[in-house]
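The structure under discussion appears below in the form of C-alpha cells.
Every protein chain of the complex appears in place save one, which is left out.
Up next is chain A:
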Amino acid sequence: MASLSIENLTKRFGTSVAVDGLDLAVQEGELVALLGPSGCGKTTTLRMVAGFLPPTSGRVLFDTEDVTRLPAHKRSTGMVFQSYALFPHMTAAQNVGFGLEMRGLGAAERQAQIEKVLKLVRLSHLAARFPRELSGGQQQRVALARALVIKPKLFLLDEPLSNLDAKLRAEVRIEIRALQQRLGLTTLMVTHDREEALTMADRLVVMESGRVRQIGSPRDLYDAPQDAFVADFVGRCNILAGRRESETQFRTESGLVLSVDIAPNESKNANAFALRPERISIQPGAKGDLHGAVQAVTYLGSQTEYHVRIGEEIFVVIQQTPDANEPLASVRPEDQVSLHWDRKSPRLVPQTSV
C-alpha cells in the first residue's frame, strides 16, 4: 500500500472547470471519502487518480512516485466501479483472475490466489458462476475481490454501494470498512451519500464546483462545519440567516433572537446560524423564551421529527420517539411547544451562495 498525494490538480473540459486546484493527501491505510453533489468534480478526481483521464494540470503521486503521466494499466490501483464492471463473458473466478493474468502469473499461482480472495469475500462456492447468475450484492463482492487480489497500491471505490438496496447497503458498508481496516488499504472513495461517507471514512472531503469546501474527520464536519454548504451537505441542519448580536446571541433576519456561544474558530463573515435537529430539545406547552406552534409531526420509528414555527422561522427538531405515556407523545399539529438547546451546540457560519 502506498500513500496518495494530489497536488493542485485541475481538469478543464473546454471552458468548464471540473476540478479546480485540488490538494489532498491520503495517508497509508487511511480511507478518505470525496463527498459532494453530482457535478462537483469528485468522480473526475477519482478518474484522474486511476489514470482514466489526463489532468489539465497538477500532479498525482503514489508515495513519492509521480504517476501523473503513467497510463491507467501501469498504475496498479484496484477500483470498484459503481456498475461493478464485471466482465460478463467470464466467471467470477476468471474475473478475479484477470488482473493476475495481466501480471503474468501462472495458472496454479492464480488459482491459489483466486481461492484465497474469494474466501475472504465469502464467495468460494460461487466461483464458477457468471456475473448474470449472481445477485447485486454478490457481484459487488466479486468486484471487491477482483480489485483486492492484485494487491493494489491504492484502493478506489466509485459509489460502491449505490446499486444495493438499503438493508444490504448498511451491511456492505460495515463489511468494506472492516476489510479496509484489517488489510490497511489506502482508500479513496467517491460518494454523494452522506451517511455512507460519515460511517466509512476516516476523513471526508466535501467538494462543490470542483473545489474543496472542507476536509476533516466526520465528527469535525458534522459538528464544526466551516460554512452553510458543508453544514447542510453532511447532515440535516436548521440554517437561519442573520447576524451576531452579542457574545451569546444571534438575531435572525426576521428578528428572532437565538442563544449561541462563540466558537473558537468562528468566522468573521459568519452570517448564518446552523443547528442540527437532534441538538434541540422539545417540550409541550408555551414555556420559556422560544415557543411556537407545531406544524407537523412525523413518526420515523425510533425517532420523531417535529416542524415548529416560531415567528417566521420553521425549526426542524428530531427527538427519540417518546414513550406513549409521556406528555410529548400526545403533541399534535397546532399544539404549542417550547424549544431549548445548549448554547454550545449551534455554530455561526458564512452563508454560501448555493
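Rule of thumb we're sticking to: contacts are C-beta pairs under 8 Å (C-beta built on N, C-alpha and C of every residue); 3 or more make two chains touch, one makes a residue touch a chain; residues count from 1.
Keep this in mind: contacts and distances are computed from a predicted model.
J.: Absent chain per UniProt: "Aromatic ring-hydroxylating dioxygenase subunit alpha", "Sensor-like histidine kinase SenX3", "ABC transporter permease" or "Nickel-dependent hydrogenase large subunit"?
T.: "ABC transporter permease"
J.: Using the document's definition of touch, tell me which of A:R69, A:R103 or A:K287 contacts the absent chain.
T.: Selected residue, touching the omitted chain: A:R103.
J.: Can you say which of A:A93, A:I150 or A:L164 touches the chain missing from this structure?
T.: The missing chain is touched by A:I150.
J.: Please identify which residue in A:I6, A:M79 or A:L275 touches the non-displayed chain.
T.: A:M79
J.: Kindly note down the residues of chain A that lie in touch with the hidden chain.
T.: Residues 50-52, 71-79, 81, 83, 85-89, 98-99, 102-103, 146-147, 150 of chain A touch the chain that is not shown.
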